[in-house]
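Structure provided below as structure tokens; questions to follow.
For this depiction, one protein chain was excluded, whereas all remaining protein chains were kept in their positions.
Moving on to chain A:
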């Protein structure tokens, strides 16, 4: 069995291989390409299951690490290695399960797309990059795969590059992420300079004995910039809602298992660095909490089904980051896992609706879908219940862990904020459901249930959304916490009043949505008009995009114009001058080659004589 661990490099390798094979040879046969891609991730899933069985059969502190030296020079050595511990095992499972189901689902969703084969190639490289990131044992390696994840998300978000909105969204995602990655890279360089290593376990020892708090804060904040970009935290959250321009299964993947999960995973993986500076932890907790509230409030008024889900992802990511910030790493990872299942479920179910309604995404143009699409509707409802934190579904347990940790660690304000967000979450999710699935609009008339290749993944994910929370629940003795741990972790005892309050808040949210949108006891058009200013503010996402655009237009473009002038007049002139000089030197030298053997011999002898005289003079005059 132990041999399986040494095979774990195969898990990221196979999708990369599939990518290469599809890209180079197989793209002419879309079906074979898809089969290969699914096979590669399927083998990865089997291996991940085997690895998890080994890891979770062992002690809590189980680790397996191997590495080969990839680059070695004085002062810098970078390994390519594997680190398998409970944290890795959980991520491997989540990524392979979700990626596999998304790829199977895509067989139905993308079946008539002309880019079917390249879609699967991109899916493969996306999964491979994410898996490579997960098994990395050092910061150098994680950065390589981190960037690959960014690249593959660019390819997939912009998959329908014929549409301008898709092109723009892909660019926006990539550029926004670059800003975070810049900080992340600086942080990594600092680590290398200060500690002389990039290996996690070596760094963990070095950081523990390091006293300079100012530098530690700087480095950890720089590192945190990476997750802020990748996990779409405020203020770099702007790319994620636009990223839904990609095919819907891609959104499911980005929002659940890859990309945004990478940031949270990084915080967990490098938790020893963040945890070493309380100031950074506070920043993380506040940014996470703020993002959670901020995004949830935007989701309240959106009309696009995917946009609502996108803001809900932002909000839930905020939850996870907040959990990390209050020191509850395990709770954050637990929520990452349960969220991966119910959020991919919600996106795939939404995709099923969009597919059935010929790309209609406005919830007001849907309605009464539950009669035509029962499986999609009920799986969506299960996902929404899990997201709202209704017991005993998975979201309840993980959200409860986070709220509990926030309160137990003394962050009462964040606890209240979290509870408020839980209420808002339940409200906006059931607003969506009552309008789109049970509303009386006529939009859903021509809908039909999706084929089995799409509904089976939905059902599997629905089951996971129901039961996945049990592994971390008090019913199973908080087994998840027990394995995903770090030195100095605290395990607050279950608090029944928190459970009851958060459940009641969620139910209240659902009830309010039911009262307004199903029973129409309150006329929401009047609320809209009465609270016009607030509504507009939320609807326009606090005008963040507009503010960024204004800033870019005035400051970045202004600087760019200045630079352009400098570049054209000064640098270009100098460069052209040098190029001209070089070129003419080349032409002049070229005429020494006249094709005559005599002159070639002459140059040789002249060379020897000059060298000889110079050497003799140098040696004997210097000595004399």
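The rule is short, and it goes like this: a residue touches a chain if its C-beta (ideal position, glycine included) is under 8 Å from a C-beta of that chain, and two chains touch if they have at least 3 such contacts; residues count from 1.
Please note the rule applied: contacts and distances are computed from a predicted model.
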item	value
Choices "NADH-quinone oxidoreductase subunit N", "Phosphoribosylformylglycinamidine synthase subunit PurL", "Thioredoxin reductase" or "TRAP transporter large permease" - which one is the UniProt name of the chain not shown	"NADH-quinone oxidoreductase subunit N"
Which residue of A:7, A:413, A:476 or A:608 touches the chain not shown here	A:608
Residue of A:213, A:559 or A:582 touching the missing chain in the full complex	A:582
From A:71, A:215, A:500 or A:556, residue that would touch the chain that is not displayed	A:71
Chain A, residues in touch with the chain not shown (by the definition above)	68-73, 582-583, 585-587, 589-590, 592-593, 595, 597, 599-601, 603-604, 606-608, 611-612, 615-616, 619-620
